[in-house]
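The complex is shown incomplete by one protein chain, all other protein chains being positioned as in the whole.
And now, subunit A:
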């Protein structure tokens, strides 16, 4: 324990914030670090193929507009306002906007394989970069809403996200270490799911655990929560697509 604590301190330096990566065991860290062992990389490969595949009435591929390498850092800054939307969108929302307005193809369903593959492909291009939320005043009220959602009690168990992830992070919830909830690694390959999943899916898991009614998949509340969490994790290093227990 002493060794672990000092190791963590050395890793974090003066930083009190810890990513889910730092909170998981060495075996899982190794699995994530090795691209040939990280199951999320299979989704990245499929995402790269999708990126180059022509689609929709426009018969355009993502790669036809976006030059190779130009997506670096993109996943590290969403949610953001984007032309054509009067409210901020998350990365999945941005992918679907391109899909419907540029490719003129039907949007991918929430948590669909295609959306996860493309977001994993994009997330990889921000791996190692600091989380960098946009300096956009329009996001201030959105982040405030997200903070309120994070700190508000909900569900039959009457808990807030903050009760666990701010006040009790590092402790054991039924044997599982409670992480600080920094979204550095999404989409994640979660062993509990045996597949890749989005932050939205993860948030829904916690809501169901609190016996709260999850928001609908297209609800702006998820974007607000993510905007708050990204601001809270500003400067932390992206390790997507991550492996998590």
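Note that in this section contacts are C-beta pairs under 8 Å (C-beta built on N, C-alpha and C of every residue); 3 or more make two chains touch, one makes a residue touch a chain; residues count from 1.
Everything that follows uses one rule, which is that contacts and distances are computed from a predicted model.
Trainee: So one subunit is absent here. Using its UniProt record, which name fits best from "Sulfur-oxidizing protein SoxX", "FecR protein", "Fe-S cluster assembly protein SufD" or "NitT/TauT family transport system ATP-binding protein"?
Mentor: Missing chain, UniProt protein name: "Sulfur-oxidizing protein SoxX".
Trainee: If the hidden chain were put back, which of A:30, A:138, A:211 or A:234 would touch it?
Mentor: Answer from the full complex: A:211 touches the omitted chain.
Trainee: Among A:29, A:154, A:195 or A:237, exactly one should touch the missing chain; which is it?
Mentor: Candidates A:29, A:154, A:195 or A:237; residue touching the omitted chain: A:154.
Trainee: Write the list of subunit A residues that the hidden chain touches.
Mentor: Answer for subunit A: residues 152-159, 163-164, 167-168, 171-176, 178, 207-208, 211-214 touch the chain left out.
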